[in-house]
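A single protein chain has been omitted; all remaining protein chains appear in their positions.
Right after this comes chain A.
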Amino acid sequence: MQFDFPLRKIIHVDMDAFYASVEQKDNPELKGKPIAVGGGSKRGVVSAASYEARKYGVRSAMSGYLAQKNCPELIFVKPRFDRYKEISQQIRQVFFEYTDLVEPLSLDEAYLDVTQNKKGNPSATLIAQEIRQKILDKTGLTASAGISINKFIAKIASDYNKPNGQKTVNPEEVLEFLSALDIRKFYGVGKVTAEKMYQLGIFTGADLKKKSLEFLNQEFGKSGQHYYNVVRGIHLSTVKPSRTPKSVGAERTFSENLSSEIFMLERLENIAQELEKRLKKSKLAGKTVTLKIKYSDFTLQTRSKTLPFFIADKSLILDNAKELLYQSPLENSVRLLGISLANLNTETKNKIEDKSITYQLKFDL
């Protein structure tokens, strides 16, 4: 299969149950036992779970209470972020032996572009093997890797043979791989888009590929082009060495569930205040305001709206968050509220548009 653009070799490296593995390695007593990092306090959330715990259905971002219910023998460990950072640095040293094009996504995963690499090794598959071996030697931890022609496919591939495995999707396999892929796995397809895709009869990459660009543009607006490209193996996003944040947010879990919007306004104000602080610190502003609501039954809801201009100050953040809060009635009592800003002014395309876009404000009638 031919692609009419230069092919790259991208590796996505993902540590296996990173925080939990670090804890098990540092404290041999925990080896082979179901452990959860974080989630020990009354309303805490599990940051990571060991594979032993995952067998019982313990997942990251699950509440400690639910995790305990799923796995009564679960051992809660307090997170030690400094230690994770330290090990993360060691892992990054390994990456830098091969390339400077390393885009860390978090402490435990990163994209590497090894099209040109310091070892002059033409095989990304072999590089991935070497890297995983070196990480194991250096830290005693296992990693998984996905290798392909773009970030999108590499990331999906790293999940295939997890833990302690890797998967290469060669250029000639790319289209077949994407055709067989569940539509929910596509980058940018969340719950709502997936629902819409289903209604349009799109369940796999193959279904998506049958749709014309016009059709996708009509149904999905700006994202249409993206979906059209991605299923054809086109995802030109480069590996960006210093990753700029895509969104900034703040959230609070309440000690007691809140049942009415009235009680939330004050909390929302505090969250907006915190968010403003974080935005100021990194001199950021954003256009998309997202309100995150987690109900007492742990279902998560996000409501967002995009403004035609950047905001960074508390009062505007709060106004928009309130609007989102009142947009539709609450389904249950609420245990967590969060506000985040995305579409940040770090993205260059926004900076260019910025010049000519102005926005006529309206009365709130």
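Just so it is clear, a residue touches a chain if its C-beta (ideal position, glycine included) is under 8 Å from a C-beta of that chain, and two chains touch if they have at least 3 such contacts; residues count from 1.
To be clear about the criterion, contacts and distances are computed from a predicted model.
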Seminar exercise, completed: Matching the hidden chain's UniProt record against "NADH dehydrogenase subunit L", "Multisubunit Na+/H+ antiporter subunit MnhF", "Cysteine desulfuration protein SufE" or "Beta sliding clamp" returns "Beta sliding clamp"
For this session: Specify the residue from the set A:Phe5, A:Phe81, A:Phe215 or A:Phe309 that touches the hidden chain.
Result: A:Phe309
For this session: Pick out which of A:Lys222, A:Lys283 or A:Lys362 touches the chain that's been left out of the picture.
Result: A:Lys362
For this session: For chain A, enumerate the residues touching the unshown chain of the complex.
Result: 308-310, 315-316, 354-365
